[in-house]
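Read through the structure below, which is laid out as structure tokens, and then see the notes.
Excluded from the complex is one protein chain; the other protein chains are retained at their positions.
A, B, C and D are the chain letters, set down in written order, and residue numbers restart from 1 in every chain.
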Amino acid sequence: MARNVLNNSMGRGILLVAFALGAIGSIAGLMTSERFWFSFLQNSLFVLTLALGAVLFVAFKSVSNAGWATALRRVPEAMMGYVPIGGILLLLVFFGRYQLYPWTNPVPSAHEAGLQLGFKHAWLSTPFFFGRMIVFLAVWSGLIYLMRRASFQQDSDGDVVHTKRRKAYSAIFIVVFGVTFSLASFDWIMSIEPMFYSTIFGFYTISGTLTSSAAAITILVIFLKKRGFLPAVGEKHMHALGQIVMGFATFWAYMWISQYLLIYYANLPEETIYYYRRTSSSGWMAVFILNLFLNWVIPFVMLLPRQVKMNAKWMVAACTIVLAGHWLDLYAMIFPAFFGSPIIGFVDVALTIGFVALFLLVFIKCIGCEELIPRNDPYLEESVEHEDLELVYQLRTETAGDI
Amino acid sequence: MSPNAASKAGVAEGQVVRLSKAGVSIEIPVLIQPGQSDDCVAVALGYGRTKAGRVASGVGANAYPFVEFVDGTFRYEAEDVSIEPTSTFVELAKTQVHQSAEGRPLIMEYSLAEFVSGHLHEESEKQVDLWKPHDFPEHKWGMVVDLNACVGCNACVLSCQAENNIPVVGKDEVRRRREMHWMRIDRYYDEKPDGVTTRFQPMTCAQCDNASCETVCPVLATVHSSEGLNMQVYNRCVGTRYCANNCPFKVRRFNWFLYPHEDAVANLALNPDVTVRTRGVMEKCTFCVQRIEEGKIHARNEGRPIKDGEIKTACQQSCPANAITFGDLKDPESSVSKLRHTKRNYVLLEELNLRQGLTYLGKVRNDGETVGGEPKNGSSL
Amino acid sequence: MAAVFRDIETVREEEIRLQSEIDRITAHPVYSPLREPLIDESKACSDVTNDISGLLERPASKGWWILFGLSFSLLIAGIVAAINTVYFGIGTWGLNKTVGWAFGITNFVFWIGIGHAGTFISAILYLFGQKWRTSINRSAEAMTLIAVMCAGIFPILHMGRPWLFYWIMPYPNTRGSLWVNFRSPLLWDFFAISTYFTISLVFWYLGLVPDLATARDRATNKARKIFYTVLSLGWNGSNRTWSRYETVYGVLAALATPLVLSVHSIVSFDFATSLVPGWHSTIFPPYFVAGAVFSGFAMVTTLLIPVRKVMHLEGYITVQHLDNMCKITLLTGSIVGLSYLTELFIGFYSGNPNEIFVILNRMGGPYAWAYWIMFSCNAFIPQLFWFKAFRTRIPLILSLCILVNVGMWFERFVIIVTSLHRDYLPSSWAIFIPTLTDVGLLVGSFGLFFTAFLIFLRLFPVISMNEVKGVLHYARD
Amino acid sequence: MRATEPSEKTVRYAAAFFDNEHDLMAIAAEARLRGFEIQDVFTPYPIHGMDRAVGLKRSRLGWIAFVAGALGLISAILLQVWTSAYDWPLNVGGKPFNSFPLFVPVMFELTVLFSGLISIGVLFMMNRLWIMSKKKIFEGVTDDRFILVLKQEDASFDTEKAARLFKKYNAIKVMEGDKFV
Partner (left out) sequence: MSLTTLKILMILITIIGAFLVWQSRTFRIYGDQLGYEPIQPINFSHKLHAGDNQISCLFCHSSADKSKVAGVPPASTCMNCHSQVLPDSPEIQKITAAIAENRPIEWVKVNDLPDLVAFNHSRHVTSGISCQTCHGPVETMERLSQQNAFTMGDCVSCHRTHREVTLDEAGKPQIAREQTAQKLMASTDCSVCHH
């Protein structure tokens, strides 16, 4: 019962063209641009983190018994579907490892002589690195599969046990994700500059992930609501989503200032070099400041008034800014290691369009396959407004009545 | 007593042993000293006095009975002395309890061949700050200690103590690791296949430009002067000890108790140019800022620039080997500037980017090589 | 006639419209059937008043006096130690030139950490709409205030010249206005802790005002009447007041949430900004916050288990409440565990010999015992809360929470002492041995904590009556 | 300021006591829709949706808190930058005089402090909550009584209609009074 949430075939066509553009751009970039693999890593992480953040969103909702988000839960659940595909794409960086990761060079320069020290040398070895990567992605995909299955089965049989199972899977996912994503962010991003280390790096990346995926969820919810899907989503949900985006953006700012302030303060060369590369040239300095503004200052100030959170247009604007901020954040984490000034070329644009299009295509596919409202979820009534209660009761299957 | 001798005699550090020879015997605790000959026990003379006033009466044991007058001369060696461990232990008051450098590159040493070849250590990388460093308009005081010249005699430590009114805190406080010397000589024993190498390094406040102690003081009691000095203002200090924690060289000293006493006669011995510190405040080497100020005033009153070498710190003045050089780094002609540009110059813990005013000239060792000289292994302490 | 009918018709339509409008306005929220009642279902509003206000009106029990006597004697020990410190100097502590901070700052960070649970419960759980907070927030907030007071004593006492502590405040002065160093984490501490204390105090007091009014209206004794009349500020339960009150409560919750994060982050900056290996670690801010909430929740649980037993509050603080608190302890404990692992991992990953040395020294150096107490109590013990049996059996909860508290004290001890005692230059390595004064101050801070908490139990309603009444209607729907 | 608060006037009132929030909410909504002027309602705990029932607008205290916070932030920036970089700049550990990132903690703390204290101060002032307050306190309102107070100022107040309404929602007690402070 696949449903086309775009309501017409135009949209899908545009997305396909965009994806094709991205693919062509990639091939062109691969042949011409030294920036290709950096851009590839950045953009594939950009969309992958949106999907992973959606998993965390659902997992947090499950473990905290938060009823309010039940009506829109299918949106992050559909976003989760991108993780296996995005994971496979990410693994392609194997072919770009020599450009991306200096530690893959068999003969390290004098500067990187420190890598010869035991543990780091063993940890950053190509087979172990990509082996880990495969394991992480596989474990995440497996848990996502279980969470999604438990969710969809409830639609048909209405059994409460699925809620409990989801809760268990979510708890496991949060723990597993906490450990693996920290390591993954050290691996995938931090090891681009192998001499730099910062213990907060994992938490920092997670905070950016949470913020941007909450923004993406908001945008997609508004989009679907506009098209008449998600009838039970109301002002209450918009307000809550606005608060979440604002809260996570502030959490990101907290992580950002924690890392920057401590490195600025202690002034240890191993660490300062990271920010030196990001602030010493005027171009990167602009990116550095813009990053803070896009990720926190602008969305925070914009979303402060209550009315804005319930206004679809403003919310979309604020969330788009957050997404742009997350993109820029990853850009500023990945590129300055090797590029003296920030340039955004054809490759970057093509890859961004391509990846976003792919993400949306997968999302549309996923969301079209299932019910848009988890009709038998025992928390559904809590989620909707008084006016929508009748609607919810109509959706319920008979078996779901008695719990 | 050497470690081998101690294990042979079955004694541990701090254990009191009875040394006896033909009717004379003394009881003194053991101090294990690597590098000491295995068959020899050294006892310091001059202790165990009975009429030496409050400070020295009854301290230690008198070893003079072992000295014999033979052939018209005093013989300070005694043979056939028996060592008999007792069950008493005392905690020795030592200013340094860990004797190994743990393999850390704190004291640079080069072989003669390396020195001759001129390739000593890696040129340090240019280190970056996230801000523009402050400039020093007039002077920038600096010190270079030549580890090659230093013989570890502790004259600098004592002259510093005298110059800067540093209290003598006594055995108990030293046991609690609270000695107050602003300057100290770090001494490391490193076991090597061919014996023990003793290395020492005079250590005092390095007057870092990026001083980690300064930024953490909540009350601005320690800030940087326009002449590159790390100033400590005793009367502003409230004694959080945060600076001492954050000092990688651990050169800051804290007045745990009210050490100076109201003693009208003893206080006449104090240097009037240096404030006597009360309890609860931090203190540390100032590069003898009272002498710098005096020198500056002297020169300015006469309307002339300060001459290189005109201002001498107390430690520099008393160093018998001229190991310590002090001067203005702003002046490219000063001897300290010149030494800074020699190959042997290195910065301790350079990886912390502290930009110290105190640097060292690495030691050139000539042992195990055929190029003349005799192998060194003993300690001069 | 027709007009009359039309009027009746209009009136009826009007009535129907009116009724539906009233229904719309008065619709109350629906709760999922999975939600269990928070409070004993048999309780009505007046029961809440009688149960909780009644506690204050009866004379103190014998048990209370015994506990008070015990805590007060601990407090006396602490006062003696404090006098000793101020009179003779910091030399009475076991510190030395290498280890400049030990017990004093450990206690400070420990108590500040304990002080995080209260505001976490009242602010963060409020924002997340967690209604179960209502039974525990009052005592948790009181605990916060008391813990912050206990903590605040140590930074002052640990100064060499505590009588000059006011120098860390920026005020114009006769020294050519020598200000303070706004770059110093200790100064941030001053701002953070005083702000935290102030905001927690007004937050706690704001929540207390309606309950004080209840106590006022029930008071028969003249002294009590005056006491509660003055404190309750003429509260009369007007909706206009409630409406603004709720707005301000929300604002304070929204402010207190980042404040909770900031306070322990700033405390962590004391260490993380420095360049002492083992102190300088960028993960410290979130890690300290998680640790603070972790220890705070363990302490709240430790306090509430006897309180609910002795004061017969099982109907209000149910096993479900304890279960929830255990879950938060588990979550924050896992974050702490993750941070330990991250520190270990990055320590080795960094390849920095000093970092690696610190880790090895913690695991196998002279204070290894403290490290392993810390690691087992904070990283392993809370993992037992995965099992429902450990979250619902009260003796188990109590013992695990006490262990967590022990572990968290040792965490701060390990961070402070093991990092300092062996840092860059081996020549300065030293060992810290606590003195009787150190122990006296530690014990005394516990004495102050329990004494003040026991006094709180006698003076103020231990459970927020107005908020509990607000969640009772679950039971009645 | 004292005169502007409506509850401050001397008015004749009718008060009805209820024993649960649902009746109170419903009668408040109905009374308002039927044209009664509601003086205020009194409850032992805050009731979600009561503002909507009695037709009270959202409080603007949130904005006051925001402005107060901004004030705190600005004063923190001015205090720190002025004292550290202008009034008496000192070289502290080589860091710039204006080490802005390091001023963030105090900026945050003062923002929160100002915002919290000022908004709570304004709350106490607006509601005239203070030590010497002499407000009318209905019996049982701090225990388990829910009270609706209607104004009967003008002639349009229909006593009978009000009595019917009170009865419909099972009022426990009805009382009238002259003065309302």
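Note that in this section contacts are C-beta pairs under 8 Å (C-beta built on N, C-alpha and C of every residue); 3 or more make two chains touch, one makes a residue touch a chain.
Here the structure is a predicted model, which is why all the values come from computation and not from measurement.
Trainee: Just one of B:V67, B:A93 or B:V233 touches the chain that is missing; which is it?
Mentor: Reading the full complex, the residue touching the unseen chain is B:V233.
Trainee: Touching the left-out chain: which of C:S73, C:S177 or C:S376?
Mentor: Of the candidates C:S73, C:S177 or C:S376, C:S177 is in touch with the missing chain.
Trainee: For chain B, which residues reach the chain that was dropped from this view?
Mentor: Residues 137-138, 223, 225-227, 229, 231, 233-236, 273-276, 286, 289-290, 292-293, 297, 299-301, 303-305 of chain B touch the chain that is not shown.
Trainee: Touching the absent chain: which residues on chain C qualify?
Mentor: Per the touch rule, chain C residues meeting the hidden chain are 173-178.
As a working rule, only the chains that are shown with their structure count from here on.
Trainee: Roughly how far is chain A from chain C, centre to centre by C-alpha average, rounded to an integer in Å?
Mentor: The mean C-alpha positions of chain A and chain C differ by 33 Å.
Trainee: What is the distance in Å between the mean C-alpha positions of chain C and chain D?
Mentor: 27
Trainee: What is the distance in Å between the mean C-alpha positions of chain A and chain D?
Mentor: 41
Trainee: Would you please write down the residue numbers of chain C that are in contact with two or more other chains?
Mentor: 27, 29, 178-181, 183, 185, 187, 258, 269, 273-275, in rising order.
Trainee: Multi-chain contacts only, two chains or more: what residues does chain A have there?
Mentor: Expected reply: 261, 263-268, 270.
Trainee: Across the complex, what residues on chain C touch chain D?
Mentor: Chain C reaches chain D through residues 18, 21-22, 25-29, 44-46, 49, 170, 176-183, 185, 187-188, 191-192, 194-195, 198-199, 202-203, 206, 209-210, 213-214, 216-218, 230, 233-248, 250-252, 255-256, 258-259, 262, 266, 269, 465-467, 469-470, 473, 476.
Trainee: Can you name the residues of chain B that touch chain D in the complex?
Mentor: Contact set of chain B toward chain D: 129, 131-134, 208-215, 217, 220, 223-226, 355.
Trainee: Within the complex, which stretch of chain B touches chain A?
Mentor: Answer in residue numbers: 122, 125, 127-130, 210, 212, 215, 351-353.
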